[in-house]
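Quick notes on the structure that follows.
All protein chains of the complex are present and in place, except for one that has been dropped.
Chain IDs A and B follow the sequence of writing; residue 1 opens each chain.
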Amino acid sequence: MEALLGPVAAAHGALVDSHTASGRVMWALLEELFPICRSITGHGVRQTLDILGRNIPLTLHSFPTGMQCFDWVIPDEWNIRSAVLKDEQGTNLVDFAANNLHVLGYSPPVEGWFSLAELKPHLFSLPEQRDAIPYMTNYYRPNWGFCLRHKDLVALQEGRYYVKIDSSLTPGELILGEAFLPGTSADEILISCYICHPSMANDSLSGVVLAAQLFSEIQHCNRRFGYRFVFAPETIGVIAYLSRFGERLKRHVVAGLVATCVGDAGAFNYKQTRNGSAPLDRIVNNALAHSSAAYRIRPFWPMGSDERQYCSPGFDLPVGSLMRSVYGEFSQYHNSLDNLDFVTETALAESLAMYLRVFEALEENRVYRRTHPECEPCLGRRGLYPDLNAQGARDLEIQRRMWILNLADGQNTLIDMAERIGCGLLDLVPSVRVLSEAGLISQI
Amino acid sequence: MEALLGPVAAAHGALVDSHTASGRVMWALLEELFPICRSITGHGVRQTLDILGRNIPLTLHSFPTGMQCFDWVIPDEWNIRSAVLKDEQGTNLVDFAANNLHVLGYSPPVEGWFSLAELKPHLFSLPEQRDAIPYMTNYYRPNWGFCLRHKDLVALQEGRYYVKIDSSLTPGELILGEAFLPGTSADEILISCYICHPSMANDSLSGVVLAAQLFSEIQHCNRRFGYRFVFAPETIGVIAYLSRFGERLKRHVVAGLVATCVGDAGAFNYKQTRNGSAPLDRIVNNALAHSSAAYRIRPFWPMGSDERQYCSPGFDLPVGSLMRSVYGEFSQYHNSLDNLDFVTETALAESLAMYLRVFEALEENRVYRRTHPECEPCLGRRGLYPDLNAQGARDLEIQRRMWILNLADGQNTLIDMAERIGCGLLDLVPSVRVLSEAGLISQI
Partner (left out) sequence: MEALLGPVAAAHGALVDSHTASGRVMWALLEELFPICRSITGHGVRQTLDILGRNIPLTLHSFPTGMQCFDWVIPDEWNIRSAVLKDEQGTNLVDFAANNLHVLGYSPPVEGWFSLAELKPHLFSLPEQRDAIPYMTNYYRPNWGFCLRHKDLVALQEGRYYVKIDSSLTPGELILGEAFLPGTSADEILISCYICHPSMANDSLSGVVLAAQLFSEIQHCNRRFGYRFVFAPETIGVIAYLSRFGERLKRHVVAGLVATCVGDAGAFNYKQTRNGSAPLDRIVNNALAHSSAAYRIRPFWPMGSDERQYCSPGFDLPVGSLMRSVYGEFSQYHNSLDNLDFVTETALAESLAMYLRVFEALEENRVYRRTHPECEPCLGRRGLYPDLNAQGARDLEIQRRMWILNLADGQNTLIDMAERIGCGLLDLVPSVRVLSEAGLISQI
């Protein structure tokens, strides 16, 4: 197999260079998607999929309200046009037009006057982050509500308040998008992101634009694996998707990543697969360990994003999540501070590069066997060893060749070799090429 | 299966509360048993079993002198009425009536006058603990002897001494007691203690009264496992027991503890089974680690008490020993300082509670399977998940439910789950109950 990014950029340097431009593309898409009010259903999801569909040949899958998907039922479709909270003087205290986080997700329509006491159970704020609007939803037992800055909440006086939420909760559909880049084998790599969050930049949207850019770059590459992209509402969307396509995924998916929280400047965090020792886990660890990036490996836990579904016992897919800061662990999480200021082109580009390195390593992670396994081959005769015994015999490249020749026994994968040698898997690839071309080793 | 202690105390709190009273009961029994002169045979053993039999339906097993038990032969029965060492003035220098440790165990009868030089080979003391009477025995090559305080030994002057030991060594029997509480399965938990030590409180007796109290409490509980109690002389008694019943134990015993040294105020010490990775080992470790008690885990070693026999290669039973201070490691060990002052009601009650927690965890250590393993179940619909996504989603109870739902794949036992989650096994039980009652998981 040629380098994953062969036709686009034969050398690794080119790959890295291309990421600055990729960062700009991702940031521009994120900026365009940011203002849309998304939820698990509704026009915001359709609009998001329309925009993504400009560059990605998405297949849309629809699940009608009331449909049973495993243990879940597709809820009514929620749409919202406007929402305001006014005081007796008619002053807008809270306005959906200013920030779509202001409305509790899945608020049913309401209009009327309320005393402060009646209103209070419908108001949500973050007492410890007085300037942030919280992101809250209530999909399955709808009740109307406003989310607002705590400083605004505590400023409310006794009096009457006018509430109008112009929303609808009616039978409709849950919709999601899927794209697929076939490989030469039937094995697939899954990239999953979620498109149900309203105006937040890092949680959800950064993963969406990363997935879109991965599609754009990988489509031009040689591929051993198929690459399957899922753009779905979190939880219910992926549950619906798995209820229809889960058995296919069980047959084909050899590795997967949930892409989210990849746009902030924090260190990398890799959340392992449920098993914790899948090839993916070892390859991500190897890619991070042999990069200059700060990182942390986190064993799987059953809270979080859609890895919860992929890693449920009925599927148990080797799906992890490669993030920067972890959801729930940064102060901007699920509030209005997770905005465009929190995400940078550079961080997106770095994350993209790390994802591509992981995929390239997965592609390269093959088993090799010595053509003639007895003793060493005579490298000198082939110009693959320094002539003079005292010169450069301990040169790094020679060491790699000797290691590969020793470990190419038809048992070791390239990640086995890299872990034993203590180097990056991709660092071995040039040496593997040289030895393959010399006919000394061959792929199994 | 209901909680082990269901009928007695449904809540864990009740269990703990009950232990103060249990501590008093154990201490009173220990006080009653303490003065009796026990050995591996003789009236002291019978008297001890009579007292235990008041509350426990003991089955007695007799092994006559001369009987071959594996590599061993049951020795003569030893009984003693009195023993004195006097000087020429007739002053009692050592008197069995004052402390039954004064006589070397299995001393044959003797009467006569001895010079100091003749006497000395028959006198034993602890030069480094001048105020303690050592506990010594000589079961298999009987020779008379006195044990005395070193300060008394060194005070002996040249002269003639009168010795009289009014004992008998005659064909008789070795006797031991057994009790059994059947469970709903054929699997058994073994609790073994030894009843051959004379007046010592922590080594031997504390384990005897703990075992007796375990019987009293467990008999009123629902039980998956049968609980087999063995009250036998150490070494020869357990060898005799195993020669008659060992094959049955091999078929049924899934866990066992040798109960001894459980009455002092030291930290807990768990001596692992020979294998070191039996479910018992993991469960005791988990119970200790998630208690507030100080503790230490000790790999198996082949010296010690009756675990030596249970863990011999011909049986290799999963039997460990849960102690406070370890035999041989405290200065009161095998001497007259191991007396009633060294053992406390509180320590006995704490040890009892820890034993009960271990047994409860063993009872609860089942395998669960999701009824429908695909994705998460919809907990919100069942009132098992907070309504609002931002409230309490990381609540400890929710995390436990999510973990259990993820790990209930028909492979993991509850101890597997607890170790992975990093919590106490028993802490998971309420969550397991909730999910079972909701029909989301079921026992295998």
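Observations
Basically, a contact is a pair of C-beta atoms (placed from the backbone, for glycine too) under 8 Å apart; a residue touches a chain by one contact, two chains touch by 3 or more.
Note that the structure is predicted; figures quoted are calculated from it, not measured.
Only one residue in the set B:Ser22, B:Ser107 or B:Gln309 touches the chain that does not appear here, and it is B:Gln309. From the options B:Lys271, B:His334 or B:Arg357, the residue with contact to the unseen chain in the full assembly is B:His334.
The omitted chain makes contact with subunit A at the following residues, 370, 372-378, 380-381, 387-390, 393-394, 399, 402-403, 405-410.
Across the interface with the omitted chain, subunit B contributes residues 70-73, 124, 134-138, 140-141, 235, 238-239, 242-243, 246, 274, 301-303, 308-309, 311-316, 328, 334.
Basically, only the chains that are shown with their structure count from here on.
A separation of 55 Å divides the Cα centre of subunit A from that of subunit B.
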